[in-house]
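Take a look at this one; I'll ask things after.
As you look at this complex, bear in mind that one protein chain is not there, while each of the others sits in place.
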Amino acid sequence: MAIILGDNQYGKAESRVVRIYRDGSRHEIRDINVSTALRGPFAPAHLEGDQSNVLPTDTQKNTAYAFAKSHGIESIEQFGLALARHFVGAIEPVEGARVEVEEYAWTRALVDGQEHDHTWTRTGAEVRTAAVTVDSSGEHVIGGLKDLVLLKSTGSEFAGFLEDDFTTLQETHDRVMATSLNAKWRFGAVSEASAADVPWDEIYAGVKAIMVKQFATLQSLALQQTLWHMGKAVLEAYPFIAEIRLSAPNKHHFMVDLEPFGMDNPGEVFFAADRPYGLIQATILRDDVPLAPEAWRSAAGLA
Amino acid sequence: MAIILGDNQYGKAESRVVRIYRDGSRHEIRDINVSTALRGPFAPAHLEGDQSNVLPTDTQKNTAYAFAKSHGIESIEQFGLALARHFVGAIEPVEGARVEVEEYAWTRALVDGQEHDHTWTRTGAEVRTAAVTVDSSGEHVIGGLKDLVLLKSTGSEFAGFLEDDFTTLQETHDRVMATSLNAKWRFGAVSEASAADVPWDEIYAGVKAIMVKQFATLQSLALQQTLWHMGKAVLEAYPFIAEIRLSAPNKHHFMVDLEPFGMDNPGEVFFAADRPYGLIQATILRDDVPLAPEAWRSAAGLA
Amino acid sequence: MAIILGDNQYGKAESRVVRIYRDGSRHEIRDINVSTALRGPFAPAHLEGDQSNVLPTDTQKNTAYAFAKSHGIESIEQFGLALARHFVGAIEPVEGARVEVEEYAWTRALVDGQEHDHTWTRTGAEVRTAAVTVDSSGEHVIGGLKDLVLLKSTGSEFAGFLEDDFTTLQETHDRVMATSLNAKWRFGAVSEASAADVPWDEIYAGVKAIMVKQFATLQSLALQQTLWHMGKAVLEAYPFIAEIRLSAPNKHHFMVDLEPFGMDNPGEVFFAADRPYGLIQATILRDDVPLAPEAWRSAAGLA
Partner (left out) sequence: MAIILGDNQYGKAESRVVRIYRDGSRHEIRDINVSTALRGPFAPAHLEGDQSNVLPTDTQKNTAYAFAKSHGIESIEQFGLALARHFVGAIEPVEGARVEVEEYAWTRALVDGQEHDHTWTRTGAEVRTAAVTVDSSGEHVIGGLKDLVLLKSTGSEFAGFLEDDFTTLQETHDRVMATSLNAKWRFGAVSEASAADVPWDEIYAGVKAIMVKQFATLQSLALQQTLWHMGKAVLEAYPFIAEIRLSAPNKHHFMVDLEPFGMDNPGEVFFAADRPYGLIQATILRDDVPLAPEAWRSAAGLA
């Protein structure tokens, strides 16, 4: 029996890049957080401290900044692909690269009702994400979002559940349902040609709109059911999306008992709890598309 | 020489209240975080552990929830006034009350381009705040906002500053300027009659719009100058605002040196730094309005 | 082609349980954060909103609190095993359960140099973790820790690395090395009998001490090399640990250039940076032990 080195990777996490486009008087902004991880023949670095195959994480950061200039940031998917291809293609020992990007949205400031040319406010509604892997298994792109906080004040039930000796919960046919949605959708085969043509920003807006619509309009019998309909609707609308993974905390809003104060509370006053929270997770996918576990191996650099 | 009890207060911090208005099919939502603090003859509680004057913090929380039902939340200023007046007026030993409220904004979900009746997304751009004090000095209302993140990609300079032996900074006539604005504006005399009539929500929107406009349009020679113009414009527009306090971190965006990679960087690629940051703070006020230190004594329950 | 439901699970995240043992005048405390997730035939809940197989997350929370009383918390591994076995064994539809626990350490308050019987201060150095899976593949226990912040002021080098056109980093043979270590070690086969006998708390202390010693005493040529030696030493000391996974941010401490101020800086004054940071990850394992991917599927309820 021997002790051996298993899976390993290293990289630079959370390089904060702001890219301004100032080609005319009307500027554009993209504000991102980039994490890169490299995979390959790094056993000597671990076993003997030999760094000859190791491109410093500082260099990975420099590359991200340089690419923001030379390649621009048209979309975080495109930017991630450019970076990952570079590390695998141009750096000899590197066998695989993972690039994870978060994007923070900015909205043009309104001045006297007009959009301003070079001033923005941070929107903050949700964070857009992308995760790109390039390795011997091919090229994988995962789009996503996180922290999209949604709430509906009616149209949600929870009843008919399994009960055991520890069950005290009452059934309800009208409750507040709220979540902070995390979603990741994997694109089917990505080729260099197609990647350049994909309208990544449009798809992002479309996927988000579909999920919000399902959340709003479905009479929900469980958060599980809502997630299923969100995912199914996204896959029906975008044939090139192979699967979608949803993780949704059930942000509990407890109806406050006002009876001791001589008041009723017909679904009007709630305590918004922090912890604990339910956590519902599901994958919705096509039954004819090969799984791609390589696409999901994270760099884990972003919280 | 004796050891004595000085200033003291106690209360319940961060009660999270969500109020749904469901009078028709089109619901409304107000989502707030309430902290209350009471002042009065609480020396026996400290010196002898005698609680007979102490209204439990649990009761203060209950009151906040009950008032969300009975008084509603028309605005956080109005809600804060109602709570503070109650504690001082109805609870015999209480001499002063401070109520601090944060409000989180929600935007109606768009479904097929239409605003949905009972579903929202959390907007998150900034947090609206109010701080109300009722005591023997009168009634004080402070409106405010925090975490309004603003960025301009040009129209900002910093030059002609004082230099000493530790100065290495270069002058610049075109830089990114960004901040996460915290502002608090104190209303002049508030009477029960007038408070009911004040269009608090409109004023909030107006103050915010004025500050954003000044940030965007002023050719800034320093963040100090921008703050002055923000505050001055707010006071010019609203004669009943007595003073405004601004606290603005200078969120540094450092231009990345791309020369080692054979690229120039004419204000296009920036590193957004976390720490340290500049911090600029100023009060802008009317010279004929009495100061009101009581208005500013915080309950400190909200981070 | 059809759209189908893939992997899914649901549970209650972050139930905060504090257990006091007060059998005599000298009390004991265990302070934990529990997340549970159930796996099984939950397709009807997703596809049709049928909850008849769904044990509410509220019930899972109740069970955690009840087990804190009935089973006690001897160690978080033991507690996690008891809960996971219960869900799989006693709740008919449940096929698999995952229980993740964090534990926060408390130290007895010192009063006049003596340990106090019923007062503690929160230590905060690191968080101990456990993750238990019970399903048809068997029983899996993973011990761990996170946020163990370590720093050495010498005995660390980084040189001889790969250089490309984007490399500007200088070699160094004496630097500060600091990390906030996350480690997870998987125990080999766990049977009901053995689990009761395992000295979980002792093993935890032992693993931690070994890792700290390696970090301190190895002349490090790279953080990779340090991780390898940490992991190897743990496996050598504990034959029943099958593998260990380490994730270590390289918390950069940059030497400040004091030359402009006429001072040298021989490794004395550093800027501790927040972001970006390097991130080094490695698995160290035995070559004769079967992998157990089921052991690593997370409930993801704890940040």
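Chains: A, B and C, in written order; residue numbering restarts at 1 for each.
The working rule: a residue touches a chain if its C-beta (ideal position, glycine included) is under 8 Å from a C-beta of that chain, and two chains touch if they have at least 3 such contacts.
Since this is a predicted model, take the numbers as computed values, not measurements.
From the list C:Ala90, C:Val149 or C:Leu291, which touches the chain that is not on show?
Once the missing chain is taken into account, the touching residue is C:Val149.
Thinking of the whole complex, not just what is shown, which of C:Ala90, C:Ala159 or C:Ala216 touches the missing chain?
C:Ala216
Looking at A:Glu74, A:Glu236 or A:Asp274, which residue reaches the missing chain?
Of these options, the touching residue for the absent chain is A:Asp274.
Touching the missing chain, which residues of chain A?
165-166, 168, 260-261, 274-275
Tell me where the left-out chain touches chain C, residue by residue.
Interface residues of chain C facing the absent chain: 15-22, 27, 29, 31, 62, 65-66, 68-70, 106-107, 109-112, 116, 118-126, 148-155, 176, 209, 212-213, 215-217, 253, 256, 258, 260-261, 263, 265-274.
Using the touch rule from the top, list residues of chain B that touch the missing partner.
1-16, 35, 37, 42, 45-59, 61-63, 66, 90-91, 93, 158-164, 166-169, 220-222, 224-225, 227-228, 231-232, 235-236, 243, 247, 249-250, 275-288, 299-301, 303
We adopt the following convention: only the chains that are shown with their structure count from here on.
If you average the Cα atoms of chain A and of chain C to get two centres, how far apart are those centres in Å?
Chain centroid spacing, chain A to chain C, equals 24 Å.
How big is the gap, in whole Å, between where the Cα atoms of chain B centre and where those of chain C centre?
Between these chains, centre-to-centre, one finds 38 Å.
Counting only residues that touch at least two other chains, what does the list for chain C look like?
166, 168, 275
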